[in-house]
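Sharing a structure with you now.
All protein chains but one are shown in place.
Up next is chain A:
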Amino acid sequence: MAIESDAVEQELELAIHPMDQFVVKPLFGGGDIGMFTITNATLWLGITVLCAIALMVLGTRGRAIVPSRSQSIAEVIYVFIYKMVEDITGKDGLKYFPYIFSLFIFILVANVVGLLPASFTTTSHIAVTATLAMIVFVAVTVLGFVKNGTAFLSLFWVSAAPLALRPILALIEVISYFVRPVSHSIRLAGNMMAGHAVIKVFAGFAVVTFISPAAIGAIVAIYALETLVVCIQAYVFTILTCVYLKDALHPSH
């Protein structure tokens, strides 16, 4: 009995390495990872690009008045993001629509592709999401100053509040402004990493005969949840980008 449980323990310890899937490694040969090394991350970024092109370009090549299935998916995504940008940032935000759409389609496709078994989820890496968030943060801040000059600083000066409270609120607003890219990036990476790691943990448990039905059931359930989460996270990242853009275009509270 003791030996058996020991064996199970041993097996579990050997089987569960939920973080292995996130390791970046060179595709060809070993060695160090330089800036231009082709890695598994590069491969899956490339697959993301190809899938995005397949959906948005090949899917719409019919240019049909009555759309095919792939074309209507592309159109639904287009209209969804277009309406989002228009509703949140207003008409003058529409010229940034291609940027926001590119961001959304990249995150969405990268997330969905990352759900494939044995794939590498590029958006689970803080390097990727932090870069995305910093691009948004820098672009929005620069845009805010270019469009409004110093009036952009009124974003931090809550004129609706009592005068005595305003300096305190301004401090809070400034802190929250600079926390934005942190929360923006960690939210996405954290969601991606946690979900995939949990799936991997359950996959490790599936090796044990007694638990395997429950473990496989749990994998199915979590996979379904993850499918929802990857889409929602792409949506959340994009809608927050729109909100930040709105602040840059119309800084007054």
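List of remarks:
Rule of thumb we're sticking to: a contact is a pair of C-beta atoms (placed from the backbone, for glycine too) under 8 Å apart; a residue touches a chain by one contact, two chains touch by 3 or more; residues count from 1.
By definition in this document, contacts and distances are computed from a predicted model.
One chain of this complex is left out of the view, and of "Carnitine transport ATP-binding protein OpuCA", "ATP synthase subunit b", "Sugar ABC transporter permease" or "Na+/H+ antiporter subunit G", the protein name its UniProt record gives is "ATP synthase subunit b".
Checked against the full complex, the one of A:A139, A:L153, A:L169 or A:V207 touching the unshown chain is A:V207.
Not every partner is drawn; the one left out touches chain A at residues 14-15, 17, 19-20, 22-24, 32-37, 39, 41-42, 45-46, 48-49, 52-53, 56-57, 60, 63-65, 67, 71, 74-75, 78-79, 97-99, 101-103, 105-106, 122, 124-128, 131-132, 135, 189, 193, 203-204, 207.
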